[in-house]
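Once you've had a glance at the structure underneath, I'll fire off some questions.
Apart from one protein chain that is not included, each protein chain of the complex appears where it belongs.
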Amino acid sequence: MSPSRKRARSKKTRRPTVTLPARAGSNGLSGDLRADIPHLVDLLKRHGLAELEWECEGFRIRLRREGSASPMVVAMDSAPASAEAPLESRTAPAPNDTSGKVTIASPIVGTFYRSPSPDADAYVEEGDLVKKGQVLCIVEAMKLMNEIESEMDGRIVKILAESTKPVEYGQPLFLLDPESAG
Amino acid sequence: MSPSRKRARSKKTRRPTVTLPARAGSNGLSGDLRADIPHLVDLLKRHGLAELEWECEGFRIRLRREGSASPMVVAMDSAPASAEAPLESRTAPAPNDTSGKVTIASPIVGTFYRSPSPDADAYVEEGDLVKKGQVLCIVEAMKLMNEIESEMDGRIVKILAESTKPVEYGQPLFLLDPESAG
Amino acid sequence: MFKKVLIANRGEIALRVIRACKELGIKTVAIHSDVDTQSLHVRTADEHICVGPADGALSYRNIPNVLSAAEITGADAIHPGYGFLAENAHFAEVCESVGIKFIGPTSENIAAMGDKAKAREIMIRRGIPVMPGSQGELRNESEALEAARKIGFPVIIKASAGGGGRGMRVVNKEDDLFRAFQAAQAEAKSTFGNDGVYLERYFIEPRHIEVQVLADERGRVVFLGERDCSIQRRYQKLVEETPSPAVDERLRREIGKVAVDAVKAAHYRNAGTVEFLLDKDQNFYFMEVNARIQVEHPVTEMVTGIDLIKEQIRIAAGLPLAFRQQDIRITGHSFECRINAECPDKFTPCPGLVTRYHQPGGFGVRVDSAMQLNSTVVPHYDSLIAKLITHGQNREEAMARMRRALDEFVIEGIKTTIPLHRRIFNDAEFQKGRISTGFLERFLANHAA
Partner (left out) sequence: MFKKVLIANRGEIALRVIRACKELGIKTVAIHSDVDTQSLHVRTADEHICVGPADGALSYRNIPNVLSAAEITGADAIHPGYGFLAENAHFAEVCESVGIKFIGPTSENIAAMGDKAKAREIMIRRGIPVMPGSQGELRNESEALEAARKIGFPVIIKASAGGGGRGMRVVNKEDDLFRAFQAAQAEAKSTFGNDGVYLERYFIEPRHIEVQVLADERGRVVFLGERDCSIQRRYQKLVEETPSPAVDERLRREIGKVAVDAVKAAHYRNAGTVEFLLDKDQNFYFMEVNARIQVEHPVTEMVTGIDLIKEQIRIAAGLPLAFRQQDIRITGHSFECRINAECPDKFTPCPGLVTRYHQPGGFGVRVDSAMQLNSTVVPHYDSLIAKLITHGQNREEAMARMRRALDEFVIEGIKTTIPLHRRIFNDAEFQKGRISTGFLERFLANHAA
């Protein structure tokens, strides 16, 4: 494959995923429970309930509505360890304090590099301010170096993956605070 | 086997079972959470409850309604609504109104007869007063006529098995009211 | 032998391959999309890698991600299962080029067998009987007549761009040909915007008979009996069995020999299936070669005792076949029921949460499934959720076993094809082995009436 194709591929596969706190909380949910949430919400609304709590094999979900006019609040308790284990990210577990912060996940499967070459400086360090479009790291896949860019301005709160180690699709690489965009 | 042994067997196997209301009652839940939710919501609404909590084998569900004046909280027994359902009697389900009444069950497997011979009168009829030790019926097993006696004084409220039909061990034969002993 | 195999699939076939690898002492890597995180194949493998979102094109069919997953886990071979990348010649080629063994036929095999016209040509050259038909599209009525006379009536006229019965006309005698040709052409034009039609011999109540073959890398080929897959609905097999009630020992040898010949003609490697159409007079015609392991492979395993997935792996590792044709013995009879998460009447997919699950067991019963309690059948993939396979000393015993196993199988929360299977296995014609590819449609019509 030619270098020009490499760049094209890099562009094409550059799809940093924004993981919202609500989605990050889904770590505690199994596929089956997730499938049931709409069902539960529907029940809540249809029957004009104020609150609905459901616990099932280590999971607990509580849906609460503040009166009829106020918007629905969905609160999820983090699940205790159970047989229905959450998605295991192989090198970096999702941090607990994600309020207002954004996770940048790997859009492809490959090897994570923090710098363009072994003797070069890292693209970013924890605490750095980054701009939208700025390269944060490289994920090597099929001998191609795929640059991963930031989708928004913000501050790198934490680097979640280890350089030179494999990452899978959807694995969190950086925690970014858009509020600190300065 | 001799007639004397027959009599001994009849004595030995005479163990009427007392069925308490708690055992007879069923809350109508299947233990299948998904199937039961609408049922629970229905309960909540029908009885004007503010809150309902149900726990069963790892499931717990709590439903609460805003705006209901009633502060009443219904607590359900968690024990009966499980896969381990109460004993199913095959021909005669336990009646609902059993408060204070006693079920006389078959101590053996066999064929139930209400009278000593086809052309004889029945030992007892519904409404009859009976004395402790009085023969209530016969259960034939292995060509032996086993007389089943009442264990206490009372009034026969209901005859629960059909004459000439098979009965299994523990199957309710009579419902007796000891209060009406007169 | 391989040290680590990546399984580029999901569901029951991924679990099937993982089981075979475990028994061979080979480490396994499962791949999965982000809706399959909790799947049994993921939990059963030694390692697992998420390769993309729910859409199969972006995950299970995503060649760069699948190969990267093999690379970062150090897998030295990939088993593609069936579907997804199993018959993707480009994928097999890329695997070969990066030094990861593709457990299956060569990329050339896949390409050649995938091009039905090319495969047909190879077989004709070898003298293998193919489905009698016109040579390509028919330009006019007189070409149609010439072709029909050569083939013999009845014939069926089909639209080149067609499918689903549209643009098809069955013609029983010469007098009806011209009108049918024109009608088919017009319908093809109006339906598909292309009036190209061709002609094939029309078979009344044929059977779908396929022969399982294994070919090692030294070119030694054996066949492992046939499978009768006549119980189909819109070309989707639903029940398979072996041996076929229509195939006797003489025909088995004959059709097996032709299948081996076909495979040799194509220089085919690894496991494959040669599909034939068998007419009422015991004539058989080559249809195609399936260049993969098939859903229904277990029935062949049950009667031969040979683990076909292990053989695939051994062959891919360069080992010669450990047995000869004369070592293969067919013992008893086997059925497979495909249990799909579908409404059993209308065949609409029925995804959802499995709220109760209990597998049948006992003598002669095999379940291949990645289902478990609280599994969610997701709507993104194939609706096949379990294969129920029985084995018995004869057809009657295997059938009786299937009936009782179907009765024991508990799957709640979703609808499945189990009730339909029960009805099929209670059908008198089916019990007598009087089946053809028309059986199921007629059966369904009768039961709906």
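Chains: A, B and C, in written order; residue numbering restarts at 1 for each.
Basically, a contact is a pair of C-beta atoms (placed from the backbone, for glycine too) under 8 Å apart; a residue touches a chain by one contact, two chains touch by 3 or more.
Being a predicted model, the structure only gives us computed values, none of them experimental.
Asker: Can you list the shown chains that the hidden chain touches?
Answerer: B, C
Asker: One chain is left out of this view; which of C:A69, C:C350 or C:V365 touches it in the full complex?
Answerer: If we include the chain that is not displayed, C:V365 is the one touching it.
Asker: Quick one: say which of C:P105, C:G272 or C:P298 touches the chain that got left out.
Answerer: For the chain that is not drawn, the touching residue is C:P298.
Asker: Which of B:V109, B:V135 or B:A181 touches the chain that is not shown?
Answerer: If we include the chain that is not displayed, B:V109 is the one touching it.
Asker: Touching the absent chain: which residues on chain B qualify?
Answerer: 9, 57-58, 82-85, 87-88, 90, 108-111, 141-142, 144, 166, 168-171
Asker: If you put the missing chain back, which residues of chain C would it touch?
Answerer: These residues of chain C touch the chain that is not shown: 15-16, 19, 22-25, 44, 298, 301-302, 305-307, 331-332, 356, 358-359, 361-369, 372-373, 393, 397, 400-401, 403-404, 407-408.
Note that only the chains that are shown with their structure count from here on.
Asker: Compute the distance, rounded to whole Å, between the mean C-alpha positions of chain B and chain C.
Answerer: Chain centroid spacing, chain B to chain C, equals 56 Å.
Asker: So what's the Cα centroid distance for chain A and chain C, whole Å?
Answerer: That pair's centroid distance is 39 Å.
Asker: On chain B, where are the residues touching two or more other chains?
Answerer: Residue numbers touching two or more other chains: 33-34.
Asker: Could you list the positions in chain C whose residues touch two or more of the other chains?
Answerer: 353 - these are the residues of chain C that touch more than one other chain.
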